[in-house]
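Only one protein chain is missing from this complex, and each of the others stays in its spot.
What follows is chain A.
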Amino acid sequence: MLQMSWLIPLFPLLSFILLLLFRKSKSESTAWIGVLLTGISLVMSVGVFLAVWQGEGIKTEGTWFQIGERAITMGFEVNPLNALMLVIVSLVSFLVHLYSKGYMHGDERFPVFFAYLGLFSFAMLGLVVSPNLLQLYMFWELVGLGSFLLIGFYYFKPEAKAAAKKAFVMTRIGDVGLFIGMVLLFWQVGSFEYDEIFASVKNGDISSGMLTLTALCIFVGAVGKSGQLPLHTWLPDAMEGPTPVSALIHAATMVAAGVYLVAAMYPLFQASEAALTVVAVVGGLTAIFAASIGLMQKDIKRVLAYSTVSQLGYMMLALGASGYVAGIFHLTTHAFFKALLFLAAGSVIHAVHTQNIEEMGGLWKKLRITGPLFLIGALAISGVPLLSGFFSKDEILASTYADGKYGLFWLAVIAAFMTAFYMFRLFFLVFTGEARGNEKGVHESPSVMTFPMIVLGVLAVVAGYLNTTWFGTFLSDYLAQGPVELPHGDHHGPAWIPLVATLAAALGIGLAYLIYQKGTLSRDWITRSFPSLAEVIYNKWYIDEGYDQTVVKGTRGLSKLGVLFDRYVVDGLVTAVTNGVQGLSKIGSRLQNGQVQSYGTAAIFGIVILLLIVALTGGYFS
């Protein structure tokens, strides 16, 4: 099984190619090509995962080309971390393919959508099995391309076009960081291989300053891809894409690639205390910051997007606080419940044809399947005990506390409270109360859409039992087989941490209940007391505006200077040359007027000049 694992990414690629051939097809059964091929990938991934669970692993490489002494290799590798990622990616991809069959029904470019999904899945799976940084980087960019194409799928909408461009440019900023980090590592180590990099980190071949620098550069790449604090603004805008895309790319897989990158390069980060602290602080700040914005958004998908940013912050916080297992654990559970939430949101949007939660309401009775599934997702993400989110979030909190980062610990608790609050604000506004919008034609989605949601719903409940203190720490035992040396000892903080987490979740849910369901507290209860703060949060802390004023304006100014230079200096030179040549040829063409007499005159003058020269120089004969 393991020898065949290089085939896993190729099935979606095959689907991409086949679907491109059928791109003009009007038949919607083309979707089954994508579903079937990703299904094969899923089956193989599960097989690989089971083999790795038993302690196997494989790494095969061939030389791609040679630079002097150094061989650049290509190949594939399966270790516990990426086997887990393989399953997550191919599972969510498979379910999203299936779901899209229903969701994209009636779209004109139906096969193209599935082709793009195939391309993205190929890139993501390829990224995961890459055994070296160079190969990872190539797939990293391909993933970005897939994301760009899918966000801009509705290219006729100007917002979608702008969002696609924004996502591409913002993640590119991060990619430059990753690239610099890669180059630095190659310079220091002379190889892109993970193993060799880790070996030289272990031997202390790299000075500690350089170590921190490379780790931070690589982290910049992760920040761009995972939507962490300074570069997060593209992720909420990416919600302009179709909802299944948001579930696949902007919740479960691609944005988790940043977390995966940090996890895959973990020995490098472990070697630098400063880099870990930066990761933790950025993650913690992102978690609370994005959660605060999520409190006031009105678009159902944007709330989920900010929630994604916030949860990714949690994962980074965990990794930064030496909670390697906790980070990966949360990555896994989050992939399931956030994909579930997005698919459920897609089902709601499919039913009511709006994304504004102010225009929804009372959908619980009409969407008998979507409603409970959304509730499961909301409970899981809020960290309600016994559901998956509770265990992983608890682990993150525990490892943060155990790492001695008390400030970040309390930030994370507050973020957990906010998470519970905005998720249930969403739930109550969408599913309970009176219908505030268009009621006609609201119906449950077809079973091709509900089935993936049910699968994810089950996983959102049970995935938490992968790693619990009660039944067994399967996941951390499993990950301990990998190349990463887990931080010594388990992070089991004090027993009151789960209590605090549960309390925070309960408080958030309770508050949302009081405000949006019972109406005991009026809805503008808080906003009235702190109007200016509410204003700032509602406008997402003015981050976008800030970027507009500084970076965008700066770049615009610079490019205007460039235009001026181009227009007046470069173009001026070119025009001078053309004008010169044109003038010369004008004189030349005036000589050719078709009249023998002027030709004769010219000839006579020529002879006279020749004779004069001969006479003045003493002549040919002298």
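For the reader, a short list of remarks on this structure follows.
By our rule, contacts are C-beta pairs under 8 Å (C-beta built on N, C-alpha and C of every residue); 3 or more make two chains touch, one makes a residue touch a chain; residues count from 1.
The working rule: contacts and distances are computed from a predicted model.
Considering only "Ethanolamine utilization protein EutJ", "Succinate dehydrogenase flavoprotein subunit", "ABC transporter permease" or "NADH-quinone oxidoreductase subunit K", the record for the omitted chain gives "NADH-quinone oxidoreductase subunit K", by its UniProt protein name.
Among A:54, A:203, A:532 or A:593, the one in contact with the hidden chain is A:593. From the options A:21, A:183, A:462 or A:604, the residue with contact to the unseen chain in the full assembly is A:604. Summarising the interface, chain A meets the missing chain with residues 592-597, 600-601, 604.
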